[in-house]
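Okay, handing you the structure first.
Apart from one protein chain that is not included, each protein chain of the complex appears where it belongs.
The letters A, B, C and D name the chains in turn, as written, and every chain counts its residues from 1.
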Amino acid sequence: MPDTLIFYALSGLAILASALVIGQRNPMYSVMLLIASFGALAGLYIQLDAPFVAVAQIVIYAGAIMVLFLFVVMLLNAPQEDAAEWDRTHPLRQGGVGRFGAMLALLLVVQLAWALMRANDVSDAVSSRGDVATVSSVREVGRGLFTDYMFAFEATSILILVAMVGAVVLARQERGQ
Amino acid sequence: MFNSSFDAVVPMLCVTLAALAAMGAEAFRARDEKMPIGGLGIIGLVGAGVACALLWNRNTSSFGVIVADNFGLFVTMVLVIVGILTIMFSSQVLEVDNLPRGEYYALLLFGIAGMMMMATANDLLVVFISLEILSLAVYVLTGIRRDDPRSTEAAFKYFLLGAFSSAFFLYGIAFTYGLTGSTRLDRIGAFLAAQSMSDNPLILVALGLLLVGFAFKISAVPFHMWTPDAYEGAPAIVTGFMSTGVKAAAFAAFARVFLSAFEPFSQQWVPVIWVLAAATMILGTVVGVAQSNLKRMLAYSSIAHGGYLLVGLVAANQIGKAAILFYLLAYAITNLAAFGVIAMLASSNDENEELRDYKGLWHTHPALAAMMTVCLLSLGGLPPTVGFVGKWYIFSAAVSSGYYGLAVIGMLTSVVSVFFYLRVVVMMYMSEREGPEPVRPRIARMGMVALTLSVILIFYLGILPTRVLDYAAESIATIF
Amino acid sequence: MMPLLTLSWLVPLAGGLLLMLIGNGDGRRNGLIRWLTLAISLVAFVVTLALWAGFDSASAEFQFVERQPWIPAFGIDYYVGIDGISLLLVVLTSFLTPIALLSSWGSIDKKVKEFSIFMLALEAAMIGVFISLDLFLFYVFWDAMLIPMYFLIGIWGYDQRIYAAIKFMLYTMAGSVLMLVAILGLAYLHSAATGSYSFDLLKLYALDIAPQTQMWFFLAFAIAFAIKVPLFPFHTWLPDAHVQAPTAGSVILAGVLLKMGTYGLVRFAFPLFPIAAAYFAPWLALLAVIGILYGALVAMVQPDMKKLVAYSSVSHLGFVVLGICAMNVQGLQGAVYQMLAHGVSTGGLFLMVGMLSDRRHTRLISEFGGLKAVMPRLTAAFMIITLASIGLPGLNGFVGEFLILLGAFRWDPRYVVAAGLGVILSAVYMLWMFQRVFYGPVTNDENASLPDLQPREWAAVLPLCAMAIVMGVFPTLFLKPMEPAVQKLVQRAQSVQTLQVKAAPKLPAKVHIKLVKAVD
Amino acid sequence: MLALIPLFPLLGFLFNASFGRRVPKTVSGGVASLVMLASFAVAAMSVWQLAGLPVEERVIDQTLYTWIASGDFVLDLTLRLDPLSAVMILVITGIGSLIHIYSTAYMHDEPDSEYARYFSYLNLFAAFMLVLVLGASFLVLFVGWEGVGLCSYLLIGFWFKKKSASDAGKKAFVVNRIGDYAFILGTLLLFTHFGTLDFRQLADAVAPLPPEATFGTLSIATLLLFIGATGKSAQIPLYVWLPDAMEGPTPVSALIHAATMVTAGVYMIGRTAVVFTHAPDTMLIVAIIGALTALMAGTIGLVQNDIKRVLAYSTVSQLGFMFLAMGMGAFGAGIFHLYTHAFFKALLFLGSGAVIHALHGEQDIRNMGGLKKQLPVTYWTFLIGSLAIAGVPFLSGFFSKDEILFETFAHGHWILWGIGALTSLLTATYMFRLVFLTFHGERREGAIASGSHLHDAPPAMAFVLIVLAIGSVLAGYVGVPHALGGSNLLGAWLEPAFGIMPAAGEEEAGLELMLMAVSSTIALVGIGLAAFIWLKRREIADSMARSFSGLYNLLLNKYYVDEIYDAAIVRPTVVLSTDVLWRGFDVRVVDAAVNGAGTIVGASASMLRRLQTGSVRAYASSLFVGVVLILGYYLWR
Partner (left out) sequence: MIPLDHYLIVSAILFAIGTAGVFLRKNLITILLSIEIMLNAVNLTFVAFGRSLGTVDGQIITFFVMTVAAAEAAVGLAIIIALYRHRESLNPDTFSSLKW
């Protein structure tokens, strides 16, 4: 029962925070709220017997990535969303796009929920299978990472390299400027 | 370390090493030192090509997630060719636009490595990661002309939509994983074949989301919106590269996932892809008609070509699978060469990519005009070019599976597409220029060599396609 | 033995490639290139004559057959061969090409090299179309032919050339892609029946295709060919293309390209799908007859000479299609003969109209008048060709027309009653044009001092006039080689129909009656 | 041997066509005339040879080569000499030669090249005409048939700078083509039924059949053939070209449009007599058309003012007579009239030519008069010709015309006989109107040349006129009817060619004599009437024209037939073609559809490209729509 309560609390928090993220005009607040949401998710991960992921979530996501965002927000010094009037000639450029997208998002939720409800084998308790110790073991995670996921792991290094080079290429100041 | 399980990654390893070498060379090069960094890339690519040749028919796999089957190797070969041609075309572009050489080549090569990975990946996660590798590389290449707002805008649009769509793709992987317990394609395939899951809506959701991810990368309608903008904004040669390399890799993975792992669900995905193919062919060609910017026009044309490739996927018979491979090759060479011409004619301050800029090109650059014409005719699918053989192959697949409707749509749209290809020819050959000649750079020899090579290939494969068709047929014999 | 058939198309193609090697930046070597091109085309002509010389007129089989695996996985071969029908068309092609080249001698002075290359490439592709026995090969040549023609019209044509070139290309392609689908379908049917793909025409002949399928495939083929012919109402590309093309282009277009449509009907559409052919023949014939009258009527009121001749082609080709639809020996032979005759006479007309338009830079009939006094030689030649075109006995047009009418009459007299009116109208429009251009006083001062035919022009005109007469006086020279092939086609059409009547009684009643009639 | 007959003129044509412009007139004209004479010689020899054969074997065939062969349709180029063609070739080569000779003088004012061109055409015509009559099958006949049409076209339009001339040439050709259309259809019909186009084989095939009681295949076929004949031989409704054909040089009118070509229709019916006799319905139509044409042309001829036009209508009228004969089954009589007509009509035309020549091109008889003295040779020969055509007894026209009228009457067609008799009256009247207005009386106002310049026909022309005048008198005596104690040699000679011969004659000699008397009277009355009106009381003519101005104008304008054709057929066709088919259907429908397809593509292109707004969020929404749709498809499927 507490599990359920905790689950609802955390999920509620995550959803609420996320909803606030996209309901914010100020990106600074958005980042902060997103960190909160990530925190809630980390809680859910713990509940799902994935403590390592939860830690990584806090450290990598909330700690690293979000800080990156913050840096940029501050660097650009453009806290407010650009509310200037823009060209209203085209229907798709008006607020309609937002509303339309939101509606589609709603539709997506409905679709997914409906699919989930019709799927019969997902209603089992999430922890019905597997050994908690195995699942939550960092050792297992590490072993998996360097055996089955060895190649993916190596590939990730290339990914990071690309991101690095790319970020440098794009963001550095022009020489001589 | 060099056991058999390592062989399959050798091609991409070659390329990756070349990329690293390019980075290193750039890092250690003196400020004004000229260095043949592109040469490094070509060496790496040739190495990859040789590795492919050696791996041919050996059907090895590494780490369980990279399989060097003939299918993957064929696409890898296509990517090698794309890479070599791109590098050859690039030298002039880099010179003229003063782009950061080392980073450019490194990203290009990393991108190719990612593509190779994607083409040979046997694991959805690896597909995703490689997709990200190549995407990130291409995003950056798109925006590499930082001083050009259009270039940056293109990169931004491509990036934003790419990220958006990859989230869907990832979501699809998540469902697939959740339902089948694995991300390995062979296991998924085995699982789906064993369980009757067609009544499970979740697997269909997974299917749909994966479809979206791939459809985005191959710019199928309605996931194509980024394409014209990105293609137009990117430097021409990058456009050439991404319109061929990315598409080849994405299609390889698409075909692999849908024709092996999700083969049991073909009843479910074929109608959707049918619609996508039809819509893509129609929209690509129709909107292409209205374009006045050559790059943008070719962007729509490449959308349409994606549609033709989808037809091969719909047909999903032996011919269709081989046809996809052959068509990828045909399209890659042709399209790349066409963009190569555009790239070579672009000067630093004006890209000269409006159709009217090509007026009278015949008189100033007869060889370029002629080769451009060959490329356009090949894109239009006229014999005796490779484009014709490709189209013929694709549509015979469709007909063999009884998709006459799709074949007819494809044929008719290809007629319409000929219209806009011919408009370029009209400009080059049949219109006289009023006003001053646009400023055009000196045409580099390297680019001409690449172009000549492409044209020779276009004709060679158009007239004597047997050998390559056989390779394509062999490629699909080992899987599926 | 020499691979003569391959040579027949390879010679021009190789010649064209050879020309590419000649630098001609500022037109210095125009003369050399012209002569070289002419020489190449004459060599090709000699090769085709050698074909004729070695041809066994008594045999209905394909001769000079060459066969090399090309794309074995699909049963695609480089498979060429000719029977009497294709022989004559090949010879016609190589005969007209040098003439067309001569016609452009003076009028094309920009980019002579490229022009020559395109002309030779065009010749190669056209010959290829006629000799292919593999549908894939056929289609390759068929489509490849469009490219040089497109450039010829688009670069060297008149004011509206770009529109005309694109219209020509798209119109034709729109039809032919449907045919491609049908070709693929045929290959697939072959694989379904025998387990292997094949584009071999003879193997596909042997296929037993369900009537329903035949209908669709036949339509696909027939539309492609009908556009090429051009059959009413698919004809509107033709006036534009003809009018805008340079003289050489018009000559080839009228002389050879249009024949491809009718050749296609004879060689592919009818024998491949005999049941559908029998079903659709009345409708095709109806269109043909409408085309005959329509083309003639519209030709009559054209103010532009080239347009007039162009519409007259619509009318003449209608006869050809009518003959084919009759599917009996006379009709078919007449049709093939008419193809040749039309090639010679309409080619000649375009040639001479081109000469006039080169001299005066206009093709409007109203700009001319009284030329007989100024250029008696051209007038005489024009007269001969005009008469040939209106089917005067003793000249080439008559033989084909009469045989067609005869064949069609035996099939269904009603068509002949209508088609015959076209014979009247052809006299009206041709003679009217002749009168307005050549007779009367010289009203326009610009016409007063036009030079008569030059020796080079004679060289182009004379062979055509001679052919017009030879074909009219000794038609058996041409009828004989094609007869066995025609007989075979007719027998095939009838025997398959007989079989199908027994095998498939569920056909629509109309077809059934038609078939029974054909069998009787 | 037979082939030589047409070959000679053909060689003459080739010579004049190739070298004519470079040789003097004497050479070109001389060659042309010589080849004709040579041809005549060969023809005469051939006929002699034919006459030497027994009656039932009087056929000489010469097959040159197989012309067209296609399946079961094999057509040899065969020339055939039989009694019928014998008469024809003699007429053609004989009168042809004379006219060639005449032309050497008549055309002497033309420049060398035109002179040569003229003779080349004339030779070519002779060649084709000979092929026409020698041809053993429909198609060989058709070669000549069309060939002479061509030459007629060329010669009518000889003075091509005159628009009226080239118009007339074109009209002749086109109207002939209409007939040819029917002719070809008839040929095809016969071939499909009998499997042959050879006249003899066809006759053999048809002969055993009973005559058609109802309007069947044979009737249709013969009717079609007859329509062909009406084109060539200027009968209703296709006669309209012949009067216009007078735009050509006068010798041409004499040779082609009077003596030879226009009779081809009559000849053709004679040639296919067996078939026609099996189609009684058609025969009747032939007769009626012939009679009506004769009458109608006669009425028109009465008021025409152009000397050659009068003769042209007279020709039409006489041709009508011939068809009347053919329609009556009196093939011999028809051919007989054809033969005599050749002489006197050639004579008349050449005489008129001499007049025109003398007057330097003046053709309007209202501007003539009193030429009798200045042109005596012309006058006297012309007069003989007029007498002959009017049917004055014991001249050639009398015998042939009487035979026709007699046959008509004998077959019980009194109405047709009446029409024929009336036409005879008209013939005599208008011919003598012509004679009187031209040669008698005073020179009238507006005459171009003053008397001093007039000269009679030069020797070459005079010679020809005299020969023909003699012919006009004597030609009839080969066919003196039995009633007059003759033996109708010509009829007997022709008999085998027609297969069957109605044996009207001896037993009705009385009737025939009576009819002869009637028609002789008619002829004389006609001449008298003409003399009264145009010699004595010319004002009567004018007052009659005034008081019956409606009728007069109707006749003067040839019943407005040209105008009716123009309004009913030509103009609507042009309007239909221009406005409905070309500018309407071609441009507004087909091309509009084609371009419309292009426009639709283009329009949808510019519409669809608007979706590409440049806004990344719109792009994302498109993507998202795709996602939702695909998922929706899967979930709601």
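Here, a contact is a pair of C-beta atoms (placed from the backbone, for glycine too) under 8 Å apart; a residue touches a chain by one contact, two chains touch by 3 or more.
No experiment lies behind these values; they were computed from the predicted model shown.
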Which displayed chains the hidden chain touches across the whole complex: A, B, D
Omitted-chain contact residue, chosen from B:136, B:430 or B:476: B:136
Contacting the left-out chain in the complete assembly, out of B:53, B:163 or B:193: B:163
Positions on chain B where the hidden chain makes contact: 125, 128-129, 132, 136, 139-140, 143, 146, 149-150, 152-157, 159-160, 163-164, 166-167, 170-171, 173-175, 177-178, 181-183, 228-229, 232-233, 290
Contacts of chain A with the absent chain, listed as residue ranges: 3-4, 7, 11, 14-15, 18-19, 21-25, 27, 30-31, 34, 37-38, 41, 44-45, 47-50, 52-53, 56-57, 60-61, 64-65, 68-69, 72-73, 75-76, 78, 81-84, 86, 93, 97-98, 100-102, 104-106, 108-109, 112-113, 116-117, 119, 122-131, 134-135, 137, 140-141, 144-145, 148-149, 152-153, 156, 159-160, 162-164, 166-171
Touch residues of chain D, complete complex, unshown partner: 609-610, 612-617, 620-621, 624
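The rule is simple: only the chains that are shown with their structure count from here on.
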Higher-contact pair (C-beta pairs counted), A-D versus B-C: B-C
Distance between the centres, which are taken as Cα means, of chain C and chain B, whole angstrom: 42
Multi-partner residues of chain B (at least 2 other chains): 201, 204-205, 416, 419
Where chain C touches two or more other chains, by residue: none
Sites on chain B touched by chain C in the complex: 377, 382-384, 388, 392, 395-396, 399-400, 404, 407-408, 411-412, 414-416, 418-419, 422, 425-426, 429-431, 464-466, 469-470, 473
Complex contact set, residues of chain B against chain A: 9, 16, 23, 62-66, 100, 103, 106-107, 110-111, 113-114, 117, 123, 125-126, 129-130, 132-133, 136-137, 139-140, 143-144, 146-147, 152, 155, 178, 200-202, 204-205
Complex interface listing, chain C residues touching chain B: 69-74, 136, 139-141, 143-144, 146-147, 150-151, 154-155, 161-162, 165-166, 169-170, 173-174, 177-178, 180-181, 184-185, 187-188, 191
